[in-house]
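Note that this complex is displayed minus one protein chain, with the remaining chains in position.
Per-chain numbering from 1; labels A and B assigned in written order.
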Amino acid sequence: MTLAAQEVVIGEAEEHQYRGESLTRRGIRRLLRKRIAVVCLIVIAAFYVTGILAPWIAPHGWAEQNLDASFQGPSWEHPLGTDRTGRDMLSRNLYAARTTVIVTFATILTGSVLLPLTLGMLAGYRGGGADSLISRTGEILASLPGLPMLILISAALRPRVEDWIENVEEVIFAGWMDPGLRFLRLCGTGRDDVPVECDHPITDTVFDDYFLLVFVLSLFGWVGGMRLIRTQTMTLRDTDFVLAARANGASTFRILFSHILPNVLPLVIVGVSASLGAIAAAEIALTFLGVGVQQAGPSFGILIGEGASRTVMENHPQLLLIPAAIVASLMFAFNLLGDALIDVFTPRAR
Amino acid sequence: MSNRLILAIGGVAAVLILVLAGVLVFVVAGGDGDDGSDGQTQGQDNGSGDSGGDEGDDGDSPEPGGAGELVLRGDDPISLDPAIAQDVSSANYIVEIFSGLVRLDKDLQVQPDLAERWERSDDGTKYTFFLNPRATFHDRRPVTAEDVKYSFERALNPATGSVVAENFLGDIVGARDVSRGRADEVSGIRIIDDSTIELTIDAPKEYFLYKLTYPTAFIVDERQITARPTNWTRDPNGTGPYTLKQWALGERIVLESFDNHHLGAPKLKTVRFELSGGSSLIEYEDGNLDISGIGLDDLASIQEPGSELNDEYVQTTQQAIDYIGFNTKTPPFDDPKVRQAFALAIDREKIAEVILLDAVPLASGIIPPGVPGHTDEDKTYGYEPDRAKQLLAESQYADDMPEITLAESGAGGTVGPTTDAIIQNWREVLGVNVEIIQAEAATFFNDIDQGRYQMFHLGWVMDYPDPENILDLLFHSRSRQNNTRYENAEIDQMLERARVEQDSEARLQIYQDVERKLIEEAVWIPLFFNRAHYLVKPYVKGFTLPPTVIERFRDVEVER
Partner (left out) sequence: MDGLAGYLLRRLLFLPIALLIVSFATFYITRWGPGDPISVYSGQYRDPEAFERVRHKYGLDKPIYEQYGIWLRDVVTEGDFGVSFRYRDRTIPEILGPKIWVSFRVGLWAFILSFAIGIPAGVLAATKQGNAGDPLIIGSFLFFQSIPVLVLTPILVLIFAAKLHWLPAGGFDGIFSKSIIIPTIVLTLPGLAGIARLARAATLATLHEDFVRTARAKGLRGDVVVMRHVARNSLVPVMTTVVGLSFVGLVEGAIITETLLGIPGVGSFLFESVTGRDYNVILAMVLLTTTLFILANLIVDLALVVLDPRIRAQGGQLR
């Protein structure tokens, strides 16, 4: 789903009014009754679990070349065969899944949950100056063409950001996270025989590459969700129970947290499901074009890029088809789930 | 909104779908209004058949003479101004539209062009050029010595914005005064009469004539540039065998023969470059292109004897080299033993075989093939893992190897497979984990210049066939192109001697000694020379891809 389609989905949900407190719980129960939704959830969960466990499941490192084993078919040693330089395809696909997991998770957290929630509730509840500022900024960000801006910022700022991060890390972290990071296999290429530094949580690990990408994706992704939450908050602000709570002297924070948040949650859930596909697709596209993830690990963008040349497709189609099938299935699951969620949370269209 | 409006919208939508379906059927089944595809011939004299944004910049229309059209892929040039453009894409067109006092022939020998003969003074510093009386611009105005002086001074003028003028014209006395803004005229250029001009250079350099074959030294039309300073390149009034007939940005460039050319009218009338499109191999197979390059992926299948395209396959070794350079001033590569160890740890043969499918020859030295001074004898380090390990152990960084990074230019998400394999070699043989930095072109070269990288993967293309263009330019300690920061007084002296050595054999010997020393000290690891692989249709006669960028279409004939 493109970033644009994501907006379309959110816009659609916007058409309806939300009421009641346990909407979230009711919604989830209804969701789980749909078979399709359950299947999708299972597929997505399987993907994410595999991605997280990749360093432990993968039989080889993702960068282990073996020029004598170039372009091999499936075998015991390499269940999915090898690529041109003899790297194990199974491992590469697994690590690529990890890349997607990390990028989507981090981006969703900031761009679809934290940012829209805080900014949306703030803008909706407080109104006035805060609202204007947040809304106008959002409008400007929203009128920029998404993908081109991502490319521009990634390309132009990468070296600067990397330098900056290194400096900050030197000061703050210097070493004490080493054992933890190693345990989580967040450094290096999944090989045990090569010594790697693992002191800094960002520069030495996979997050070095992803940082800028997540930052940029979040920067352009929060606007849609923010708008929805803001509208909903404004509506809720004037409802009876909120007025009553204010009359009783409840603090802003408490009102936001206990009354508004639960009713806004469905929007967040829908937003998350809508964005997941868009973010995964954006990461793949950016990496394919060369401005996304580079060294931390393979990405499906890279795998597809390697597999998509004519001769490779003709002679070794599996190099393209396997990552393509994985990505397509994942996207399909995201999309179907999103569709189901919208069905569930919009009372009329049932 | 009324019901009628609804129906109207619905009706329109329905009609639209039907029309669309009909059109698609028509398009897929039958013809498109375009020029010959579907495996038909391409050699016809094709007039204008253009589609899409035509810039409407027609050059002058030539008289009949010369026949046939050649179609190939091309890239948009950055600029057609010979003084500005420095890239291969632009040079490909510039060498056809413009020309200089001298040119290189197919064997890369210096031949007369706008100058029909020249004399060299005994001390080797004065060249007197006698212009060919039949030499004219495309508008038939004769070329004069004044034009030559104007062109050189314009190229050196900082207002023009050339980054290489000093390199190619800087040997002329007084040239640097102009390029640094200290003077308006070059004192070493003297007009003797309308068709005679004298150039004085600062030392007897054998290779000076070669430099005059480079686009920066091409002759341009003063009147045209003064009259239309910002858009004269739309239809440039050049002196070369071809005129620019059309340049539709991003779509196509068409060159048409200039039949009044002083060296004879070109045999080939039109050259059409398609600037966009999908895979050129597929277009070649469809008959839309007469010549096509071959990518690494397709090479294997074409090289097989049974392949249909095998008869049309040609390869030419280019005068270029692919190498890994070291920053000789930063640890650990300030220790020659480390550099040598790294050089001995690469299995180039295997990489060439498996990854590059033997598409490129292993570099036997630094001087590329075809350049005087090159020998096929392999002077480079081979693959000797044990010796490599030993050297590393003997070096001063044996126990204390700093982090090492290799930088290469790359916009793709993948590291080039060659570099990947090399890194793997180092890891296995030396136990050193080298990280790769993929830098964008925009920053890569800058960073190399500033010495930010310990080692880098680069290439060099010869601008003219003389070893000075690579050994002196890249390894002399005071040369600005020296990216390895290599400083060796002895080498400097040898290079300086070679610049002015008159005996060509002795001169080449000096360069060969320099080359040997540089390889031995592993200032570079020469990896591969370049080879171009392409397909040529059987009805195209007389076409070869020269080892360097020089004109190539004049003698081509398309027999259809």
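What we mean here is this: contacts are C-beta pairs under 8 Å (C-beta built on N, C-alpha and C of every residue); 3 or more make two chains touch, one makes a residue touch a chain.
No experiment lies behind these values; they were computed from the predicted model shown.
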item	value
Listed residues B:251, B:290, B:347 or B:515, member touching the removed chain	B:251
Which residue of B:449, B:513 or B:559 touches the chain not shown here	B:449
Positions on subunit B contacted by the hidden chain, ascending	1, 3, 6-7, 9-10, 13, 16-17, 20, 23-24, 27-28, 32-34, 37, 51-53, 55, 76-81, 84, 86-88, 158-159, 161-167, 179, 231, 233-234, 248-251, 274-279, 282-283, 285-286, 288, 411, 440-443, 445-449, 459-461, 480-481, 483
Residues of subunit A (touch criterion as defined above) contacting the omitted chain	1-5, 7-9, 11-12, 15, 36, 135, 139-140, 142-149, 151-153, 155-160, 227, 231, 277, 281, 284-285, 288-290, 301, 304-305, 308-310, 313-314, 320, 324, 327-332, 334-336, 339, 342, 346, 348-349
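Throughout what follows, only the chains that are shown with their structure count from here on.
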item	value
Between subunit B and subunit A, distance of the C-alpha-averaged centres to the nearest whole Å	43
Residues on subunit B engaged by subunit A in the complex (per definition of touch)	279, 281, 295, 297-298, 300-301, 350-351, 354-355, 403, 410-414, 417, 420-421, 424, 427, 433, 435-436, 438, 440, 442-443
Residues of subunit A touching subunit B in the complex	63, 65, 67-68, 70, 84-85, 155, 159, 194-197, 287-295, 299, 301-302, 305-306, 309-312
